[in-house]
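Removed from the display is one protein chain of the complex; every other protein chain stays in position.
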Amino acid sequence: MRPSHRQPAQLRPVRITRRYTRHAEGSVLVEFGDTKVICTASVEETVPPFLKGKGQGWVTAEYGMLPRSTNSRMRRESAQGKQSGRTQEIQRLIGRSLRAVVDLAALGERQIVIDCDVIQADGGTRTASITGAFVALVDAVNGLIAAGKLGASPIRDHVAAVSVGVFRGEPVLDLDYPEDSDCDTDMNVVMTGAGRFVEIQGTAEGEAFSRDEMNALLDLAEAGIAQLISLQKQALAT
Amino acid sequence: MRPSHRQPAQLRPVRITRRYTRHAEGSVLVEFGDTKVICTASVEETVPPFLKGKGQGWVTAEYGMLPRSTNSRMRRESAQGKQSGRTQEIQRLIGRSLRAVVDLAALGERQIVIDCDVIQADGGTRTASITGAFVALVDAVNGLIAAGKLGASPIRDHVAAVSVGVFRGEPVLDLDYPEDSDCDTDMNVVMTGAGRFVEIQGTAEGEAFSRDEMNALLDLAEAGIAQLISLQKQALAT
Amino acid sequence: MRPSHRQPAQLRPVRITRRYTRHAEGSVLVEFGDTKVICTASVEETVPPFLKGKGQGWVTAEYGMLPRSTNSRMRRESAQGKQSGRTQEIQRLIGRSLRAVVDLAALGERQIVIDCDVIQADGGTRTASITGAFVALVDAVNGLIAAGKLGASPIRDHVAAVSVGVFRGEPVLDLDYPEDSDCDTDMNVVMTGAGRFVEIQGTAEGEAFSRDEMNALLDLAEAGIAQLISLQKQALAT
Amino acid sequence: MRPSHRQPAQLRPVRITRRYTRHAEGSVLVEFGDTKVICTASVEETVPPFLKGKGQGWVTAEYGMLPRSTNSRMRRESAQGKQSGRTQEIQRLIGRSLRAVVDLAALGERQIVIDCDVIQADGGTRTASITGAFVALVDAVNGLIAAGKLGASPIRDHVAAVSVGVFRGEPVLDLDYPEDSDCDTDMNVVMTGAGRFVEIQGTAEGEAFSRDEMNALLDLAEAGIAQLISLQKQALAT
Amino acid sequence: MRPSHRQPAQLRPVRITRRYTRHAEGSVLVEFGDTKVICTASVEETVPPFLKGKGQGWVTAEYGMLPRSTNSRMRRESAQGKQSGRTQEIQRLIGRSLRAVVDLAALGERQIVIDCDVIQADGGTRTASITGAFVALVDAVNGLIAAGKLGASPIRDHVAAVSVGVFRGEPVLDLDYPEDSDCDTDMNVVMTGAGRFVEIQGTAEGEAFSRDEMNALLDLAEAGIAQLISLQKQALAT
Partner (left out) sequence: MRPSHRQPAQLRPVRITRRYTRHAEGSVLVEFGDTKVICTASVEETVPPFLKGKGQGWVTAEYGMLPRSTNSRMRRESAQGKQSGRTQEIQRLIGRSLRAVVDLAALGERQIVIDCDVIQADGGTRTASITGAFVALVDAVNGLIAAGKLGASPIRDHVAAVSVGVFRGEPVLDLDYPEDSDCDTDMNVVMTGAGRFVEIQGTAEGEAFSRDEMNALLDLAEAGIAQLISLQKQALAT
């Protein structure tokens, strides 16, 4: 029995709200149950130094949590003077996941910076971030097309992400915090609309896991991500 | 004529939403027009080292802006490895303003940390922060009373803040960003429910200002803060 | 009765010594009683990046205290790896105050950097810094004129600063450390030679203050700053 | 055809040299072909603050590369003032992988710190690090047993790691640098002696990968890790 | 011919002014010609962590330069966020030099922190710092004796320092900046009142130097330091 009374293969209620704040070229509030993340996409007409003059663009991401998005207050990273290893891992993952579906040459010499800021956390912040960030990215790209700066979209496919894990011996989809903090195996899966894998990161928090368990987890993830991509499409259609 | 078509003495629409996120002991979304700040109050049963064993509590504040809360993206302070001078000034101001109405000895040896995070900026983020933070602080203190940890409230009075300034020659209340970035004088005023001053910070951005102008600005601020405190009381009554 | 036996409206003995060190384009030792600050003005023939190519100059300030300028030794900021929030607030205040009386376009594309270093502290270091820094700035500008690099001075007026406060119920001028650390209200006022306000920063350290108290403090400040500007003029005349 | 002329399922020559340097409780030079990493294990009779008094131990890891371990010189992280996100990801991975096979309660209140320093890099530094670090850890634990500080070993199983990837359309084992920098999918797999998974981190560097490709990669990894664990056993037997 | 027209074995005019600022337990302005350094000694009734409970004291030093103590403005180290390698070298040298003449066990479990801050630089700031710091240290120790906290002085001998170098082929004493920036060999020598060496740091800036040259430099240094120690004694006698 899951603490939330969900079925093993059941996502939390997912909401994707576009145009959430007014300044960014793309601005999305994504909610996976009580996990809430603001994802903005900012278009900059420059590229990082290592890409200067190479005729291609870049998509990158930064991630943060409000200090009291969590159950007990975390120290503010700007006050500590550095980002934690966990923060850096997550923002690198978000950036790689989005770049996997973007034709960077077709984007032209410009950069899109995605900011994912968690305002309330209940597990799965990185997968919610990727899922919401994709929608913000589409909005920013559509703005470039509408402004005549791009002729066609450089985005080749959808991308979304979900966590899966073995909780009390059973594979389950979309872990919330009570499950995440008490599971044996935790896996984050990022997939495209075509059903191919972009990232798989599985960790045995307690017992190491078998090949059979991994296969069961991937089955759950595939089905969950298909639903998430369907929700992205609905959000983008409105 | 103000860009927003407001009267000189007219506040923007102000909304104070309590219980905005679920983990913090106090959590408020405060909106001054398009300026939106999440203010949370976190109770910690320790005090900073300089107060250890002195039999009194502490109230402090931290402030941040989401990178794309503004019109063009700002660099993330955690990625830069330090907080800007402006950020430090603002968080010191918020902390002093709140401490001015708290009996720190009556609070006991505990600390309340206020986090003010701007999710959308349109001028006046520091005054909105103080106004919202006070409500979050009251909620956190009431939780301590409800839990039997405090017998009576150590909060002695309300505190709220507003900006005033000389815009195109005319003193106006509650500057939004178009006014703030184009005014001659900008003043932030913090007052108590009893109508006394906690902080006055006036700066001549362009021309230096006269004593008469300052008096006109203070008149506007007094009236505006009285309205804000009335809105705080309404919010706390629901 | 003030600890120093001064009258409420009486400044400490103020001395302004020009050409105090030999390398800087302007070098002033300013003394407000036992508060002693070295203010140097350095001319640099470049501007900060945000002003490149805009046809105007810049005036900025940095502030520091020798570790044992104070009663108990402070940690050295360079050893700690960062400047405190207080230091940043003060150096931003000094810079804004000086820029308020300089025609930056007339200065041309160059920067004048003011360094204010406190060698002995007894309260009022920021107001002494502003008062002395102005004289160093004038010397540096006069050097540019003498060298034929500027045709006329871009300095439009004098600027000076003083602190005022409510000490044991009475408004007093130019707080020394024993007063500053034990007063209810502390206000720093920056004014021009024309008697207009550049900055007002008032803080209720203990009880919030009334409008009447504020008016009494401003009266003291106006008179005190007029004397300081007169002393600046004497110093510059020698 | 692989640049190294290896078969798809062929490891590079692997060497594990124990007692490589003389000060550490465990010191191993691990070589996967031209990739060479010094792994030391240091026993400290304290635990990190978050474990004080909890009656358990800790195993953690740090990772670094000599600036010229790579083809072009990298900036030294100590001179830059921070560790890169990649470095932090890797050292967190090494630590988690080792803790997965250690009974931390049985270790007692002490910490074993693993340092993995790459002196020459040719791809696969993180998997070589894990494989070598395990041997250094065993040596350190055996030293504790020999000294009478531990009655039995808290190490429950072997752990080793290898990279696999899709290079020019073909799944291959143990990528060297020319393969790693030109492959479509790169996966790092960490497994126990019992053939269970501790970590799987797969990334689509170019095209997203299918479930079939992933299965082929895991088959290669399982076989490769079995060989590596056999080599660990040989090394520990001498 | 030296730029200053001094004889090869001639010191610059040296002045040692005690009680220069009022807060520190020892406060000295030391001048070697145009080089001016404020040296303060602060007594702290604690020791650094590595000495806790070892029954001995510590003497340490910090060094800084005002940004415009030099001919062109240097960046402020606190604003840069770190001390330069040169600064750290110098402060370590000052600390070692002073500790060489102090019986740390006799000092008791307390620390004396020496701050050497250069307000005007013309070469030889580190040797002037050592020479002045010794006098400040004596004053601080005498204060401890006067307060009954120490029965006898733990200072065993005088210590002073001077630079020597080969300028245009000739060994000279006490290099000023024009000599220092254009000499072949630069050597800093620290000696005791008994004429023994505490530190010798010689560097060939241009041509490597011979044993004969080194001997000539040491002869100059011995004579110069004897004079400096005589001046310390005069200063302490007044």
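In this document, chain identifiers A, B, C, D and E correspond to the written order of the chains, with residue numbering beginning at 1 in each.
The working rule: a contact is a pair of C-beta atoms (placed from the backbone, for glycine too) under 8 Å apart; a residue touches a chain by one contact, two chains touch by 3 or more.
This one's a predicted model, so the numbers in the text were calculated from it and none came from an experiment.
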Partners of the unshown chain among those that are drawn: D, E
Identified contact with the non-displayed chain, of D:9, D:51, D:106 or D:119: D:119
Among D:5, D:22 or D:52, the residue in touch with the chain that has been omitted: D:22
Contacts of chain E with the absent chain, listed as residue ranges: 82, 85-86, 88-89, 91-92, 96, 100, 187, 191-192, 194, 196-204, 207-211, 214, 218
Missing-chain contacts mapped onto chain D: 21-24, 27, 34, 36, 38, 40, 42, 44, 62, 64, 66-73, 76-83, 87, 113, 115, 117, 119-121
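Quick note on the criterion: only the chains that are shown with their structure count from here on.
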Chain centre separation in whole Å, for chain C relative to chain B (CA means): 28
Of all residues in chain B, the ones touching two or more other chains: 81-82
Chain contact topology (line, ring, star, complete or other): line
